[in-house]
Structures are given as C-alpha cells and as structure tokens.
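Report on the structure given below.
Only a single protein chain was left out; the remaining protein chains are all shown in position.
Naming follows writing order (A and B), and every chain is counted from residue 1.
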Amino acid sequence: MSRRYLIPALALALAACDASDGDEGADFVGDAGLCVDDDGCPEGAVCFDGRCVFQGAGGPGDGPAEPGDDPDPAPPEVEEELAPAIRPAAGRSVVWVAAPETDRVAAIDGAALTVRVIEVGDAPTAVATRAGTDVAVVLCRGSDEVIVVDPAGDGVESHRLPGHFNALDVGPGGRFAYAWFDLGDLRPGEDASAVQDAVVLDLDDGRQHPVTIGFGPRALRFAADGTALFVTDDGVSIIRPAQLDGPAVAPTVPTVPDIFSLADREVALSADGRYAASRGPGEAGITVVDLFEGVPRFVDLGAEPTDLDLLPPDPDRGHRALVMLREARRLALVPLDGVGEVRFVELGDRPLGSAAVSPTGDRAVLYATRPDHPPAAALLALPGGAVIDVPLRKRARVGAIDPAGGVAWILHGPESPEVPIEPPPELPEDAGLEDAALDPPAEDAGVDDAGVDDAGPEDAAMPDAGLDAGPPAEPDAGPPIATRIVVDPDLAGRHGYSLVDLDTGFVKLQTTAAEPYGLTFAPGAAFVAFPRVGGVGPALQRIDLVRFDSRSWLLGSAPEALGVLPAVDRAFVTQDHPTGRISFVPLDADGRVRTLTGYALDGRIE
Amino acid sequence: MTRALRASAALALWAALCALACDRPPGFDRPLDAAEPLVLDRHVVWPLVGQPALFTLDPATMATRFDPLPARPVLSAVSPDRGGLLVLDDRPALSWFRVDAAGPEAVFEAELTGRYGRIAFAPDQRRAVLFHGGGSAGAVLQNPNQVAIVDLEAGRVVERTLRSFGDVPRAIVVSAEAAIAGSPRQLAWALSDRYLALFDLAAPEAEEVIVHLTLAGDTRSVAPTEVTLAEAGDGLAAFVRASGADDIFALGFTDGQPGVVPRPYLNQLPAGQRPSDFAVVEVEAGPRVFAVEPALPGVSVIEPTTAGRVAVTSDLPVSEILPFEAPREDGSTGHFALLWQTGAAGVVFADLDALEEHRGRALTPLVIGGALTHVRPIPGRRAAVARSGPSRVVMLDFDARTATPLDADSPIQSLIVAPEGDAIFLHTELGSLAALATDTLIASTVPLTDAPADVERLLHVPGARRLVAVLYDEAHGRVVVSPDAELSPEALRRRDGLFLDGVFDR
Partner (left out) sequence: MSRSMILLALLLAAPALGQTPEAPAGAQTPDAPAEAAPEAPAAPAPEASAEPATEAVETAAPARRRGRDDTVHIAMRWGMRLHLDPAFDAVADDRNHLAIEIAVDVRLWHRLALGLSFTGSGAQGELYGHDTAWQDNSLFLAAVYRHRFPGLGLATYGRLGPTVHWYDLTLGGDLGPGEQIERDPWQFGARAAIGLEFWPISPDYIRRMGAFGFGVVLEGYYDQAFVGDWTDGGVDPGPFDPSGPGWSLGVISRF
C-alpha cells in the first residue's frame, strides 16, 4: 500500500480520539440490534453489527469465481496524491505559504483575505504552525535557519541550525520543532551530511538539542504525549523532547529482528507511541515491537500480509493491528501487547487486500486494488467481525475514512474495460484438462464467428477436428456465468470516487472528469480538488458526508494543496499561479469561493 | 543773442534728456509667441511665452488683460474647476493664479529646483503634483523621478525624488481625499512600467510605497494605465489596470498611521485577456469590477472580494465602458453602461445590475451604421454623442436605446460638449459653426469666416456662454467670438490683432 496515501490515513488513525463505542465484548452481539446473529435475519441478509444487511441470494462466501491465483502477491502501487513543492501550513485563521524565490513567507488571513508578507531567511521551503496558534515556524533551506514568525507581531526570531536540513515538523504541543533531513527530497548537489541528524528546537526558550537518529528517516510521527518517533531504516528512533538536554543519541528500536531487512517495510505506530508493527516483503506475518521493551517479536500469520493498520486502542482488547491476508482470504486481528490470541476473520472468496480503519475503531473498509480483479469491497464490523459486501462499481485504488467514522471515501481510477470479467465456462468432468488447454474451448469459436456464422459450438468444433484432441467438448455448456459485479464499459474509463456509508453499506459512486486528489476531511464534509481536464476547468469540490452530495467551485488555476482553517470555518486550496493564488471556501456549502491572487507580489511591496 | 543761445541750449538739453528717458520697454522687442489658449470658466488665457505675460480675454465683454509674468512660462495648466491656473516658468519656479471675474490674480509663487513637464491636479484642486513626464527640458542634468507636491492652499512645495526601479513616472493619478486606513489621505499614484509608487499628498514628506506588478525575474512590460479608487468590501480599494496584464490589481488597505503612507496588500483579479478598460460600480449585489475584454469580445463581471469572474460575450466588438445611472420602470435607480469600440458598427448597452445573473440577456446591441469614433458622454443626461464618419454626428439616447444621426454639410473639424450637457458645439470644414441643443436636437448655425481653413480650434467658455474660434495667425492673434446659443452673424465679434488690444498701455 502506498506510503503517501497511508500518511493521511495513518495520521487520522493516530490522531483519533480514544473514545470508541463501548462494546459489551462478546462477539456477534450488537448494541441496539435488530439481530443477534445471522439467524435473526431474513434470508440473504447478514447480521452486521446488530443490523440485518441484505447481501444477496448467495450469502456470504459465494464470491465471484476466480480465474486463478495471481502469482504477484503485492497489489500495484496506488497513485499518490500530488505533493506540491511548497505545502502551505494552516494555523487557526491564517494560512502560511512560503515563497522561496522572494525569501518571504505570506500570512494569508482566511477571514479578511488580507496578506501580510514577512521576510525570512534564504529559500524558505517548509512551514509549520505551532498547534492552536497562528505562529509559523519556517525552515529556510538556503540559510539553514529556523525562523519563528508571528503574523501579529513584527519581529522574526531566527535560530541558526548546526547543519543543513530539508524537513521541518512541529510537535503536537507546539513547543518543539524538529528539523531533519528527508532523503526522499534530496536535490542534486545538496548537502546531505545530516542524513542521520535531527535538531530539536525548543521554541519557548530557543535551545537547540541535536539528536542522532537512525539512517534515512522517512517520516516523523508524534505520540499523543509529544514523543517524537522517527521512522528510519534502522528502526524507530524515539525522542522524548522534554527530557532532552543538549546533544543526544535517540534510542532506536529495530522493528524487525533481521536488521538487514529494514528497508521496504511498512511500519505502523500506535497513537500512544508504545507499539510499532511492521510487515515486509516475503514475510508471512508481522513484526510487533513494544517500543519500551525494544525487542521485536514476529507473529506468524500463515500468509504474507498485504496491508497493515493499527486499530485505536480498545479498553478491553488493548492495542491491535488489523492485517490483511489476501492470499489466505482472511484478515487477522493481532494484539500488539502480546495479550490474547490472534483472531482471524474469514473473508470467504473475497480477494480483499487493503484496509482502511475508522478512527473510532468500530469499522474497517476492506477493498481490493488489483487491476485484474473485479471491483470488490467489504465492511468489517469491529469488534464483532461481521463482514458485509459493499457493491463497488469500480475498482478501488485507495480508501480513507473520515474522522467521525461514518463514511469511507474510496478513490477509483480509469481502467481498461477489457478486464476479463467473464470466467471460462465450466467444463464437463470428462474433458481432458490438458486437451482443453491445447484445444481452444468453444468460447474461442464464438469469437471466430464474428457474428457471421451462428454455428453452434459443435459446428465450430469441427474445424478443429484436425487436431488430435479428445472427444469434442460437450455441447450446450450454457452461457457463461456472469459475475455478480460487472464494470460498465462506459464507466470504466472514468475517474471518480465512491462514498460508503459505514453503517448501512450503501455506496454512492461519483464519477468525475478528472482525478480527484488532495482529500481533506472537515467536520461533516470532505474536500477534493480536480485539475483541468479538457474543457472542464480546475475545481474544488466539497463532498457532504451526510447527504452524499457534492458542490464544486471552479478555480482559476490548477490546484496544489488543500487544507482547513477550522477557526474561521474555511477550507483553502493553493493553486499553481506565477504570483501565487489561494482560494477559500466556507466549510458549509453556502457561500462563494474567495480567491486571493498575487500574494507573492505582496512581498514586493516595499 | 544770449536769449537765443539760452533757448537753443535748453532745447538741446531737453532733447538729450528725452533721448535718455525714452527707454522702450523690452517686451516690445520680443515676439509674442502665444502658446495654446487655456480655457477657464469665464476667460480664455494665452500664455505669451515671448514676453513673458498672460493675455486674458473675457469673451462676454471682450475685455482683455495683459499681465506680465516674472519669467518665461514653460508649462501652464488649468485646474479641474477651471478657476485656477498653474504656470511653471523657467527660473524654474511656479506661480499659482486664481481667476476671478477680472482675470488671473496671483496667489503665490514658489521657487523650484527641478524642471517639470507635466502637472496632475487633485480633483478638489487643493493640491497638485508636478512631474517630469518626459516633457521637460532645458536643464543640463535631469532627474526624471523628481516630483513636486504643491499644496495650493497653503502655498507650500515639497520636492522629492521617488525611488525608481528602472523606469520613470509616466503618469500620475491623484485620487480624491478620502479616509483610508484610518485617517484622511489624498493618495497619488505614479505609474511606471512594472510598478507604481504610492504617496500621500497630505503627508508629502512620507516615504512612498512601491508596489511591483511583476515578480523580480519577470521581464514583461506591464505598464499601469488606469487607477480607480472605489469602495469594495471593507473600505476603499484601488483598482489598477495595466497594459500587458490579464489581471486587474486590487490594492486594499488594512491599517496605517497618519503621516505614513499605508502599505496596501495586493490581489490580482483575473479579468480575462488584456482588459482594455474597466469601471467599478456598486450595483445591487455589491461592488463589482466590470472589465471590458476586446478579445472575447465582451465584459467580465468580477467580484473584488472573492475574485469570482463571470465572462459575458457581446455581439459587437467592445473596448471601452461608460457607466451611467438611469431610472428603471419601478422608479429605482439602475446602473447601466455603454460599451463601445472605436471603429465598431454599433454600441452595446449593458444592464450592470443584471449582467452577472442574466449574462447575455443583459446586453442590448445597437447598430448605428458606419464606423464609430469619439463616443463622449453628455453630462447630466443619459446620452452620449458619437461621430460616425467625417461629417456625421450620432446622438445616443440611453433611455430609449436610440441613435439619431445628424449630418453636417462638410467634415466636422471639432466637437465640444458643453459641461452642463445642454448643447454640443461643432465647426465644419466649410467654416460654419453650429450649436446643437441636446434636448431638442435643434441646431443654430452661423458661417464663421470667409476663409474656412483659418479656424485653428474651437473653444467653449461656459461661464461666459461664449464660443471662441481661434484662427490661424502668425502675428497678433485672431479670434471670432460668438454667443453659444442662437448663433447669428450679427452677434459675431471678430478681432484681428487681438493681442494688440491695449498695447499702448503696456
């Protein structure tokens, strides 16, 4: 599963509040249920978390026929969202945008639509805000300093860094800023000497604490108590900033026993910073590490995991990981603290390989991303473990669940309609399988006909009599068994997304002219942006997660990055424009988009 | 014998005394060199550059006045209310005259250090800005970025140099005095290629604010050509149109201190492709910027706060906009505009209140026939006068959406609209003068001269209710003065040698 889409999902997962529906604990018992188990539901319905959800005549388990196992276990890479070169940082009511070419940052007030441009050091590239404030912390890549700017005041506070860094994050408390070097953002000729260094800057008193971390940090995550966790190739480097006093080496906890297999791993960290789980290619299980203990522990799951997510901690069941085992057609709920058993949930024939977990921890969306499989998705009710099918019309690429846990958003992409959706007909028992392989079955004869001959299968088999095949195939094999879900050829080539109601399993497919990206959740809504496609201009779309409708605003230029300013009830989107362009829309659907263009020129007002 | 000798000696002495005392005033030895006449409210003033002096004619009474000037006048300009005259001479210094019924009275003089070629008045004529404008000459070393801010009431001049970023001020626009950013200010905008300088005439010594219209590495030529100050959203904002730019720059002001030029923040409002003209009108829905886009052709309605743009296409080519107000059927005041382009076959009436919503339905084209030139609004009336062809005048009535053509007997040389809007004056190639009442479209005419090619220009002096036709003259000024209504040959007053009027008194 792609990292880039994982990040927002993971961030949501880790930032989710701890509250989860209190479950009685016993399986298959819902809170206000219409049913207790499947027997309490009419035929064709499944008792899904206390409610009966119709699943069809076949019932669960009668999935689509398999054309055969695909030897490639890993799902293909999902396209990442466009990562703009300069990401804006959202404060409370101010959006900070760095303008490296003018050595300035612009503070754009979302309510008043005014711009204040402040000169900082050379080439500011990364901006972050202190939590709960509009104060920005800017990393100036050209002059190796961190500058703290307050939009109200006039002064800028400059802190010169001991080395060259290219990434900056601010901890959840807003007190500490972390400068580190992201190898993935390395520019040609750039000074990469700080590849294992990080600097923790105490924004309150200005002290800097250089910390040595593992090699090649890929991401920086924060636990709820402010602990910084660097995901590196050596493992997870743990920094407790409040305890720092001068230079230090961060304890790095390996996430696998084999230190040479640390690359190419997917690592998931729990919200409280206690546990880390990871999976790697070729391993038939996950590795769990208690970061306090530091000893990785392999949990054998019998099949190679295709996706790994951490569930929010449950008061009864503790920390658990949800591991998708596509080849085994099941998923595993693995307790991270070693207490309790691994619990498997069978998925029947569903070839589901990816999962997205609700931040509330009571739902997960399971979906298949492989291009040669028909669209498939299911909902998992936790802690019950009931699974119901969700009728996706197009193949899922990636999914995310909104912070309130009610709706899943699934991205689709254009696909070729030539996906073989009709499985070969069932062959009679006595037909030699090898012969059938040499001799093309009657299905091919139908293809040769091209509508001219309507000779029956037996006639078509005649020209093949030259081959020394076995007895001719049995006529009247019957029409091919259609799969339950058919991809409409007209819809196949379109972009779009689906909204899945996590309670009822209702799905709404929304096709779009262009690929949506930049998914950002806001209370009750989600925002995506569309680039320009053909005659349809770039747009920002607000998706109402309650009513499942959407509203679009046309933008003037290609959108780059989205964000939300909750304090002024606005969402913003920065756009690609030579002099800078940002648009603000109200969080509710009423209102017009307000656009400010040329804020880079504001830096040239002198 | 002695008596005779004494008599002849007395005669000789007296003759010698006379010879010494008879010094001819030097002005008589210099040519007149009359410059272009300046029309004031009740007078016409010719700066006589060679003298130097000002020659004033009151066309109502035909009284003249000759006022010597302290130095040779280089540049003269009339204030917007036509009641004042600012003269720059080559000392260099400036003189400010207020013109009352008797003629120009000097109010104050001030020495200058720079030589200026252009004058921009504030709309309330309390202040003026002098700048180089590419027109002045005569100094060994020029500072083209130097401006002089003149407080005409207080009689004070502050000369400063504006910061330059590769160009000189090509034009200066002065806006009306208004409360901006917390205190009353009178902003002036110096327009240069790719930037503009903003300074405050109420605080002339405060440092100017430079607003760049392009990024540092951008070498396009984006020259601001039009600045309008209008109410938009919260407070006054300035809207700048620049040639070479597709946007209209909105400069808003947040806060500032008195005595310091406020720093604006900039928002580029997309206005389609190379807008050629724009107007900011407060319609029902709020303030809107109407930008005319010749490339569409059409007009864009831009909301300044959200930068949302609605492009409306028109059937006829348009490149200029003329907003006006007219009553609607229900009695309320509606906002309309006339859209036109020089050389187009017609004009378009736009209902500005409805343009954003109804789009093309809010545009009404009116084909006039013939290529249109020189559309000019008639003040005080919802009408305009246009020229279509060399000898045709078209009266456009906005209420009735009609165009009435009027044909002259020969090509029209010049056309003047009275400031009250009640009449239009023109003179033709055959030497006739016509006064057309705009309400009734009845014209009275009179042949001006026997030699029609003599008429150099036609002037209208509204306070004196006279028309003054200035004839070509190499020597001493020739005019024909006529009342501006009910023209008749008997009422014509011709003066040949006008500047010799009262020459014996000089």
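Going forward, a residue touches a chain if its C-beta (ideal position, glycine included) is under 8 Å from a C-beta of that chain, and two chains touch if they have at least 3 such contacts.
Just so it is clear, the model here is predicted, and its values are computed rather than measured.
Student: By the document's own contact criterion, which visible chains does the hidden chain reach in the full complex?
Tutor: B
Student: May I ask you to list the residues on chain B that touch the chain which is not drawn?
Tutor: These residues of chain B touch the chain that is not shown: 1, 4, 7-8, 11, 14-15, 18-19, 22, 24-25, 28-32, 50, 62, 473-476, 478, 493-506.
Everything below uses one rule, namely that only the chains that are shown with their structure count from here on.
Student: Between chain A and chain B, what's the gap in Å when you average each chain's C-alpha atoms?
Tutor: Centre-to-centre distance between chain A and chain B: 65 Å.
Student: Along chain A, where are the residues that touch chain B in the complex?
Tutor: 101-102, 112-116, 556, 578-579, 581, 583, 592-602, 604-606
Student: Quick one: in the complex, what on chain B touches chain A?
Tutor: Residues 209-218, 234, 247, 249, 252, 254, 263-270, 303, 305-309 of chain B touch chain A in their complex.
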